[in-house]
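Can you keep this structure in mind? I'll have questions shortly.
Shown here: the complex without one of its protein chains, the others still in place.
Each chain gets a letter, A and B, in the order it is written, and its residues are counted from 1.
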Amino acid sequence: MFPKNAWYVACTPDEIDDKPLGRTICNERIAFYRRSDGQVAAVEDFCPHRGAQLSLGSVCEGNLVCGYHGLVMGCDGKTVSMPGQRVQGFPTINAYPVVERHGFVWVWPGEAELADSAAIHHLAWAESPDWAYGGGLYHIACDYRLMVDNLMDLTHETYVHTGSIGQKEIDEAPVTTKTEGEHVITSRFMHGVMAPPFWRANLRGNGLADDVPVDRWQVCHFHPPSHVMIEVGVAHAGKGGYDAPAKDKVSSIVVDFLTPETGTSMWYFWGMARNFAVKDTNLTAQIRDGQARVFAEDTAVLEAQQRNLQRHPGRRLLMLNIDAGGVQSRRIIERKVAAEDPRRLVA
Amino acid sequence: MFPKNAWYVACTPDEIDDKPLGRTICNERIAFYRRSDGQVAAVEDFCPHRGAQLSLGSVCEGNLVCGYHGLVMGCDGKTVSMPGQRVQGFPTINAYPVVERHGFVWVWPGEAELADSAAIHHLAWAESPDWAYGGGLYHIACDYRLMVDNLMDLTHETYVHTGSIGQKEIDEAPVTTKTEGEHVITSRFMHGVMAPPFWRANLRGNGLADDVPVDRWQVCHFHPPSHVMIEVGVAHAGKGGYDAPAKDKVSSIVVDFLTPETGTSMWYFWGMARNFAVKDTNLTAQIRDGQARVFAEDTAVLEAQQRNLQRHPGRRLLMLNIDAGGVQSRRIIERKVAAEDPRRLVA
Partner (left out) sequence: MFPKNAWYVACTPDEIDDKPLGRTICNERIAFYRRSDGQVAAVEDFCPHRGAQLSLGSVCEGNLVCGYHGLVMGCDGKTVSMPGQRVQGFPTINAYPVVERHGFVWVWPGEAELADSAAIHHLAWAESPDWAYGGGLYHIACDYRLMVDNLMDLTHETYVHTGSIGQKEIDEAPVTTKTEGEHVITSRFMHGVMAPPFWRANLRGNGLADDVPVDRWQVCHFHPPSHVMIEVGVAHAGKGGYDAPAKDKVSSIVVDFLTPETGTSMWYFWGMARNFAVKDTNLTAQIRDGQARVFAEDTAVLEAQQRNLQRHPGRRLLMLNIDAGGVQSRRIIERKVAAEDPRRLVA
């Protein structure tokens, strides 16, 4: 269950630099490619001639050329030409609004006339030289909402990520959740704790002592359709915590774009944006590698959870205080889905 | 959708030399084996005792012996004997008409009483010392009719086989299609073109210059149930093209037996028969290797097309002039299926 009238991250720009990319987003099979002017285009991955997969073709003079019989498809879903054929009567295929922005390619899998690129999630860090970013992509065989739950409740770090970012104090710190319009915020603050390995490495990376108590914070932000940005950081204890001056803390934004592939699978664009040591590309690579390992731990847990839930479709799950972030986020998702199709309100 | 009252290529003789072969043809699971007199036999791959797969057994004194409890199956589907048992009352399993001819094993998966071995497709080149043949077998996850389309419209060579037999001029040459009874012929002639790599190699293989313009032809012949023989060749330009004397041309017959496995998968027996340098076994191997690479390119395209069509079962495809060969061939297939079961006319 997902809203289709929304901007989702479809891919990173490098994925379409050399050749078209076929990817399913919200059950839509889409061929993405880069036109000669550098603009990204997205059309249904289905040649109107005989149903070949257009993304197996090539880009020629900015148009997508079917790799079977050479039909030339335009970015509007209308056939431009085909050797030896008059193409005026050819059926049109879907074209999808698509925008490259903030280092990602965004697609609108729903009704094209409703797409407004101004609604694309703004990523201030992506446009500022004071920030560095590194990330990756995982395919996960689970409903993307299980990942929303996961990210809006970081209690799981203690258990899933024992060796990196987990620590017992996460459990013990109270968590607060609030919804402001379509924005859900879950916050947790820990005071005077020892930093876990991932954060000790970051402290050192920023030239700070890693063997003294710190104040640690996690502020999770959900925005529809399914973006979760998490402010995370540690400051030397007593320096102001979240509000400490830059010299006393290390902080980052954990970036999570959850793009549904089907009802039971998703594309997980994950990464980390940081505003310290931004020119240190080794540090960027090191953080990305660490994050890749940590997030792979979630993958195993979520795929097993998905299988368990599919086997027991009727079973009610608990909604505890720690689940409030996921519960409130899902409520926003449900409202958006219902707005698209009121009949789905009940389902 | 396939006629069952027809002779299909089931396997090549070497596949049953050492042991039985289990293969599904037109949804029939069949055990093929060679009897002691060298004759091929084909029975249902299901032991009447407990349902074991007979093709996992062995051949003993010309009979198929079940590898589970030793039931001895005759080539007529009647149990011959079983250790310690009286077998008169054992149920009979299906036996299939099967003939070894022209270097292939042919099976009739439909009603046995209608099978007439005189109707087996005659392959003159297979019986003549003036011809050499080499080929292979691919399993492809697509409706065999997608391969009929593919072979009865070689326009795709330009796009799918860019580096071997494709060339831009294929697109530009007009194609003509006609049906004579149950025989569909699609022809394309190109004049004064440069030969693509595959044909340059063949010209050299036949001692002809490969750097001069040639006339090139492709004449595709469909015969039911699903055999496509394609006369292909190049002659030095101006020597008569298709009708040029042997010393000025190289020509071959592309051999394609498309045997349905199920409704969405097929066995593809492909090969090439040539009437030049017929004793050059190195050339035979070289052509086969080249063809194997070329035909593997089709496999990827067709399997993706099959997946696309299954996702959009209701969508109408275009039928252009270049598709006429496939369209007319499918019409013959449909008539034969309807003749077997009038109720299927509508489907």
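By our rule, a contact is a pair of C-beta atoms (placed from the backbone, for glycine too) under 8 Å apart; a residue touches a chain by one contact, two chains touch by 3 or more.
Keep in mind it's a predicted model, so treat the numbers as computed, not measured.
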I'm checking contacts with the chain that's been left out. Which of B:P3, B:P20 or B:G57 qualifies? B:G57
Selected from A:D153, A:D210, A:D248 or A:E261 as touching the chain missing from the view: A:D153
Had the left-out chain been drawn, it would touch chain A at residues 149, 153, 155-156, 158-160, 171-172, 174, 300-301, 304-305, 307-309, 311-312, 315-318, 320-323
Interface residues of chain B (partner: the chain not displayed): 29, 45-46, 48-53, 56-57, 65-70, 82-85, 90-91
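In the analysis below, only the chains that are shown with their structure count from here on.
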Copies chain A and chain B - rotation angle from C-alpha fit, nearest 5 degrees: 120
The distance between the C-alpha centres of chain A and chain B, rounded to whole Å, is 47
